[in-house]
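Pasting a structure below so you can have a look.
Note that this complex is displayed minus one protein chain, with the remaining chains in position.
Now for chain A:
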Amino acid sequence: NSSRKEGPAKALLHKATSSQIKNNAFEVKINRKKFDVLGRKSKHDVGLPGVSRSKAINKRKDTLLKEFRLKNKANKFVDRRFGEYDTKMAPEDKILQRFALERQRTQAKKDIYNLNEEEELTHYGQSLAEIEKLTDMVDSDSDSDEKGLLSAELTASNFGGGGGLLRKKRPGENDEDESQKHKSRQELIEELILKSKQEKRERQSQKEEAQELTEKLDQEWKSIQNLLVHKTPKAERMEEPEKPKLDDYDVMVRELGFEMKAQPSEKLKTPEELAKEERERLQKLEADRLKRMLGDVEENATQKQSHLSADDLNDGFILDNDDRKTLSYKDGKWNSDGGEEEGQEGEEGTGGEEEEDDEDGEDDGSGVDDEDDEEEEDEGEGGHSDLDSDQASGAEDEEEEENDEGEEEAAKAKPALSEEERKAMQEAAKAELPYTFAAPESFSDLKALLDGHSAEKQRLIVERIQKCNHPSLAAGNKAKLEKLFGFLLEYVGELAMRTPPELATVNIFIPQVYALCQLFPAAAHKVMQSLLGDSAHSMEESIEVKGRAAFPGLDMMIYLKIVALLFPTSDFRHPVTTPAFVYISQALTKCPVTSLESLSAGLVLCSLAVEFVSLSQRFVPELINFLLGLLHMAVPADTLVPPFKQQGKASKLLLLSDAEASNSWSRKAIPLTSVHRVTASTDLEKDHYRLSVLHTCLDLVKRCTLLYRQLPSYVQIFQPVRTLLAKHLPVQSYPSSLQELHREILEAIPETPSKHAPLVFEKKKPIPLKLLEPKIVLDYGKKRGNTKEERERERLKHKYKKEFKGALRELRKDTRFLAQAKLSDIMSRDAERKRKVKELYGSLATQEGEWKALRMKKRK
C-alpha cells in the first residue's frame, strides 16, 4: 500500500532562480519576427522552452500520470491523518500533533467537569458503554433529511462503522467514501433507503392523523361550547371582561373593513349610452304624446287634480300643466313643489322669445333639484327637447294653443274633463312636435317634415332627427345621418332660392350643419363637392353654349359661405375649398355684370373671396380685376377691363343718376336678397343702393391692399385701380365716408413702384464633389464575408482549427509522456530484477565459494 502512495509533487522548481533563467542566454529562445509592426505588443517574442517543458512535464505528472497509475483501480487509499500531505512539517511534529489531537478529541466529548473519569473505553471514538445501551439516538422527527439520503449518524449507528474520522470528513470526500461503501454493500443500502422512506411515510400519516383528530376535537368542542354559552352565561361573563377589549379592536377592524371604501360608482356613460337614453326618453315622450292624442289621459288627470287642489290657482294653467305632468314626468321630479311650477309657468307665459334664453342658461332653467347628473349632461348636449319636457309641452305649444284654448282652459280647472276638452287636448297633442323622427329617406321626406313649421321648430326637428338616429344606436344610422346632411344642405339651398329667401332659417340651421359635418367629414365633403361640381358644370355648359352665364344664385352663395364655415379655406390644397375658389373665380371672370342684382352677386362673391384668403393672404387676380371692373362702371368715361364687355347701358351701372342722393345716403348693409331682387324702385333708392355697392367695393379694395401689401408686384397689381380712383372716379359727388375710403386707398397704393432685388435662384446645398479614389480590393478576388455573421463564423472556424491543432499536439505529448513513464517503469523493474538476480548470483557465488573453500579445507 505504501508503495502506491504518492509523495507530494516536487514543487521546488527553481523559484529563486527564475530571474537567472531569464537572463540565461541558453534558456532563452527568441522568436524571430518576420515583420516589425509598429505599435503591436507581442507576448511571445521571448520564450523559455526549458521552463515551459519542465512545467508541462510536472503538470502531467500531477494529472496524467496519477490517472495512469490509478487506471483499472476500483478504489484508492486516502490518508487522512493529520498533516499527512504537509511537506513542510517535520515528521516529529506530525506525530506529536496527531497524538495531541487524539487526546483532545476523546476528552472534548466528555463532560469537562468529570474529573474522575480518566479514560473511557471507546470504539471509534465512542464510548462503548453508550453503544451497549443501543438507544436510538437518531432524531427521527427531523424533517430535514432528504429523499433517502442517510444522515451520517444513522449509518454510523446502524452499521457500527464509518470510523471516528467519518465525522470530520469534508463533504466531498464523504460522498466519495460513501459511494465506495455503497458499491460494496449495495443491497444493504437499498434496504436502508427503503426503511428510511417507510419511516418518513409513517411519520407523515401520523401527522395527518393527529391533525384530523385535533380538528375533530375542535368541532366537538365548538358544539359543546355553544351549549355552554347558552347554558352558562355566567361562566361566559367571567370571561367577558377580556372580551370587550377584543371587541373594541374587532369592531375597529370590522369598521375599517366594511367602511365605504371607493365603492364602484355608476360608471360614466358612453356617448352611445347617452344617445340611447336620450332616444328612449324621446320615445317615451312620443308615446305619451301619442297617448294623449288618442285621449287616454282622463283617469290619471282627475286623480292628480284632486291631489294638487291645494295649490290650484284656478287659472287654468295648472290643469294644462297638470296633464302635461302625467305625460312627461314619470321620473317624478316634478312632484317637488308647486311654487317652482308657478315660476316656470310665468316664464312660459312670457312667450316664445324666452325659449332661447332658457336654452342658453340651461342649468338654472331646468333647476330641478333631484335631477341626476346624466340628465343634466343630456341637457347640455341639446336642451330643447328637455326643455319641452320640463315645461311640459313647451313654449311652442303655448304659442299655438294658448290663444285658442284660453277659454277652455278655465273650464278644465273642473275636476272632470268634458268631451270637447278632450278633443281639444287631442288637437293640441297633434299640434305639438313629435319627439321621435325617422331619418328622412329622401329630400322630399325632409321637406315634408319641415314644411309649415317655424324656423326654431325646424331646427328642433332636425336636432331630434339627429338624436334619434345617433350612429351608435343602430347600424344604418350613420348612413342615414350622412344622407341627412345632404338633404339639409339641399334644403338650405331651397330656402335661399325661395321668394323671399328665408335666410333667417338658414342661419338657424348652421350649427346643425356644422355639427353634422364634424361628425361625418367624409360625407360632408362629398356632398359639398357634388354641389359645387354640379353648379360649376352647369355654368360651364351655359358658357359653352351662350358664351356667358348668369351669376350663381343665392343658394350657391350660401353654399360657398357654408364651405368657409365648415372647411378651412387657408389650406394650400383642400378637396372642397380649392374647387370653391375655382368656382368663385369662374363666376367672377365669366359672368357679365348686367344689372343691379348682378352687382350685388358679384360683390358677395368678392367678399367671400376676401374672406377665403384673409388668413392665407393668397393672391386672387380675378378679385381685383372684378373690383376694378365694377369701379369702371362708376366712371363716366367709356373704359373697361378685359373680362367686362361693352354692354351699352350696363357699363354705366354704378353711375349716380343724381349727385344729390349722396347727401341722404347713410351706410347700411346690403341685404343678401338683393342678389335676386333689388327692391329699390325710385331713382333715389337706386342711387342709395349704388352708393352702398360703391362703399362695399371700395372697402373690399382697401382690404385687398392690406392683404397684398407684401407681394412684390403690389404696385403693378393696384396701379390700374389707383389711376382709376385718382383720375376718373367722381369722388366729389360721393358722401364723406366714401371719400375717406377713397383717400385711404390712394394712400395705401404708392405712386412709384417699390424697389426689389432681382430674382435669383434659390441657393442649393452644394453637392459634394465626386470622390475619384481608386477602388481597393483587399482580398484580391477572395470572397470574404462582409457581414458580421460571416466574420464571426470565420473567426470561430479559425479558432477551432487552432484549438484542434493544440489539442492534437497536447495529446501527442501526453502519449509520449505516458510512453516514457511506461518505459521508465519497465526499466526500473528490469533494473530491480537484474539487481536481485545479481544479488542471488552473488550470494550463490559466495555460497559456492564458501562451499569450495570448505571443501578445500576438508581436503587439506
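Operating definition for what follows: a contact is a pair of C-beta atoms (placed from the backbone, for glycine too) under 8 Å apart; a residue touches a chain by one contact, two chains touch by 3 or more; residues count from 1.
The working rule: contacts and distances are computed from a predicted model.
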Protein that the absent chain corresponds to, by UniProt name, given "Chloride channel protein", "CCAAT-binding factor domain-containing protein", "Sodium/potassium-transporting ATPase subunit beta" or "Short-chain specific acyl-CoA dehydrogenase, mitochondrial": "CCAAT-binding factor domain-containing protein"
Omitted-chain contact residue, chosen from A:Asp445, A:Glu611 or A:Glu744: A:Glu611
Of A:Pro511, A:Pro636, A:Gly806 or A:Gly842, the residue in touch with the unshown chain: A:Pro511
Contact residue for the chain not shown (choose from A:Leu433, A:Leu450, A:Ile465 or A:Leu532): A:Leu532
From A:Val760, A:Ile776 or A:Met856, residue that would touch the chain that is not displayed: A:Val760
Missing-chain contacts mapped onto chain A: 503-504, 506-508, 510-511, 513-514, 517-518, 521-522, 524-525, 529, 532-533, 536-537, 539-540, 547, 558, 561-562, 564-568, 571-576, 578-579, 581-583, 585-586, 589-590, 603-604, 607-608, 610-622, 624-625, 641-643, 668-673, 695-696, 699-700, 703, 711-714, 716-717, 752-753, 755-762, 764
